[in-house]
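Please read through the structure below; I'll follow up with questions.
Omission of a single protein chain aside, the complex is shown with its protein chains in their original locations.
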Amino acid sequence: MALLDVQHLTQFFGGLRAVSDFNIQLEHGEIVGLIGPNGAGKTTVFNVITGVYMPTKGTIVFDGQSIVGKKTFQITQAGIARTFQNIRLFSKSSVIDNVKIAYHFRMPYGNTDAFLHTHKYWQGEQQVDDYAIDLLRLFHLDGHADDISGSLPYGAQRRLEIARALATKPKLLILDEPAAGMNPAEADELMEMIHWLRDKFDLTILLIEHQMRVVMGVCERIKVMDFGETICEGVPEYIRNDPRVCEAYLGKGA
Amino acid sequence: MTFLRAHRTAATVIVLVLVYAVIKVLNLVGILNAYYIQLLMLVGINIVMTVSLGMVNGFTGQFSIGSAGFMAVGAYTSAMITTVWLHASTANPWVGYPIFIVALLAGGLLAAAAGYLVGAPSLRLKGDYLAIVTLSASELIRTVIRVTNFLGGPRGLGGIPKFTNLEVVFVFATVSVVLMRNYLFSSHGRSMKAVRDSEIAAEATGVNTTKQKVFVFVFSAFFSGVSGGVFAHLLQFIHPDNFTFAKSLEYLIYLYVGGSASISGAMVGAAIFTVLPELLRSLQTWRMVIYPLILILVMIFRTEGVMGLKEFGFILIPQRQRKEVSA
Partner (left out) sequence: MGQFLQQLINGIQIGSIYALIALGYTIVYGIVGLINFAHADIFMVGAYMGFFLAPVMAKIFGGAFIPTIIAAMFITGVFGFVMEKLAYRPLRYKSRLSALITALGVSLFLENFCALPFVFGPQFRKFPDLIVTKQIVIPGNLGLSIPNVVLLDVGVSIFLMVLLFWFVNRTLMGKQMRAVSSDKSAASLMGINIDIVISTAFIVGAALAGAGGILYGTTYGMLAAPYLGIWPGMKAFIAAVLGGIGNIPGAVLGAYIMGISEAFATSVDSNLGFGIAFAILIVILLARPSGLLGKFIPEKV
């Protein structure tokens, strides 16, 4: 059974049709890419899947359950994590706090313990601190644990956003333009990281990306969108040579 | 408890006891007369009001402008319990004080309930609606009190026993600030701040933002309610005009000038502005002209307020030893 099953997703904003009859099935462990010119509707698809918008039409089933109509935080708790096109860190909080917040819904202590700093509180804080530091170490961010996240260099902020998403222990990770603003060397590192993420954390990954190098290098399957419609899908070699794709979208050379 | 943790707590307790002792001694030798003691008590009450407002406005990033309404709920509830319903008096402290404490808690709980009624529907909404809702709610509460005869209505409610004294305020202020500080430095506190920094990201990170906002709003209302009760039993007479919109605005000024991003800022703001009018006696009529002007100037020139992001040492909790980190 597919981990994520989206059928006939259509999204209208007032009179504007942003997405038209979008379908996708993600099997466990896949890395799938969603590409297309700006305004094609890719981020809208992400936003609908993650509960930011209610779908105008269509069904979304994740891990056997429909998630249509669920709130974003419920969808995250169910196992879908995402990053954003424009990095949305908790910029005034420290690096480690950003990660700890992702752990909040799993925290074993409640409001009373928080007010009274009970033994359960101290245990919980130790638990989350250890967990967060271990996670940050994997991303080479542990040295910056107590720095204010807004002060980090751009690349580190991107890594932190991914680390934070992983801290929610998701089954599906949705990356919205993770390579934005990266040079080719950084993009190569990112590609390695995406493979590593999938293997180490047992994830399924869906990503939007404009840099063809990354898309071709990392995705096992690609869907191409334009004006809200799916115009092509298949393995990278197939997509690369499809005239419709070239026509819609003179992408950056691989 | 680790040595460091116990050490810091002990140090803070000792300092607090010393401060209290110094005040008492100065009082006894006549340097600080009853007037100054009352002023100090008002500082304590205002500190709690401002810190609790800071929880909602500063740390959760909301804009509530109706704290006086919740204060009124607490004031009137507790006053009714001690005067009309249970007839407590200072003449019999062993009976009186327990009743007083029950009255304060009841006031706080009722204020919290009011907070829930106001907050739950309006915190769902994005945008600036909370401001107008909290303002309206506060005025509505005041109007209800005014037209309700058994609460004294427009004549006010008097004969409230003077249970509030320096010890009460000291304990109350310390306990309240400690509780709120504790909450701030917990996972829930981090979530609060996450809501402030980016509600969208907080949602995406699994935080139930609405529930978090409502909870903070409700407990803030609780502390406002208890403060109201302490206030009522200090002044011994309360009137709807004690809790006008202007009063809510005062707490906003204390918070934003002191610094809304830290507990210390709230405390500093409350302390400065409670004491300031006494120092500037001659400018009394200009008080409510100068205060908003200060607020505007602070917003334009030093938006983060006096304290900015800094906290006093005694507010912070000690860092535990962490596992070794790589370079």
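Note that the chains take the letters A and B in the order they are written out, and that residue 1 is the start of every chain.
What we mean here is this: a contact is a pair of C-beta atoms (placed from the backbone, for glycine too) under 8 Å apart; a residue touches a chain by one contact, two chains touch by 3 or more.
What you see is a predicted model, and the numbers here were worked out from it, not measured in a lab.
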Review point. With respect to the chain omitted from the figure, which of B:Y97, B:Y116, B:Y129 or B:F314 is a touching residue?
Key: B:Y129
Practice item. May I ask which residue of B:I31, B:L280 or B:L293 touches the chain that does not appear here? Key: B:L293
Exercise for review: Tell me where the left-out chain touches subunit B, residue by residue.
Suggested key: 61, 63, 65, 121-122, 125-129, 131-133, 135-136, 140, 143, 147, 200, 245-246, 249, 252-253, 256, 285-286, 288-289, 291-293, 295-296, 299-300, 303
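The working rule: only the chains that are shown with their structure count from here on.
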**Study point:** Euclidean distance of C-alpha centroids - subunit A vs subunit B, Å
**Key:** 40
**Study point:** Touch list for subunit B against partner subunit A, complex
**Key:** 179, 182-183, 186-191, 193-194, 196-198, 200-209, 215, 261, 309, 317, 320, 322-323, 325-327
Check your understanding: Contact residues on subunit A for subunit B in the complex?
Key -> 50, 52, 71-73, 76-77, 81-82, 84, 88-93, 97, 100-105, 107, 109, 111, 113-117, 121, 124-126, 128-130, 133, 137, 140, 142-143, 145, 164-165, 167-168
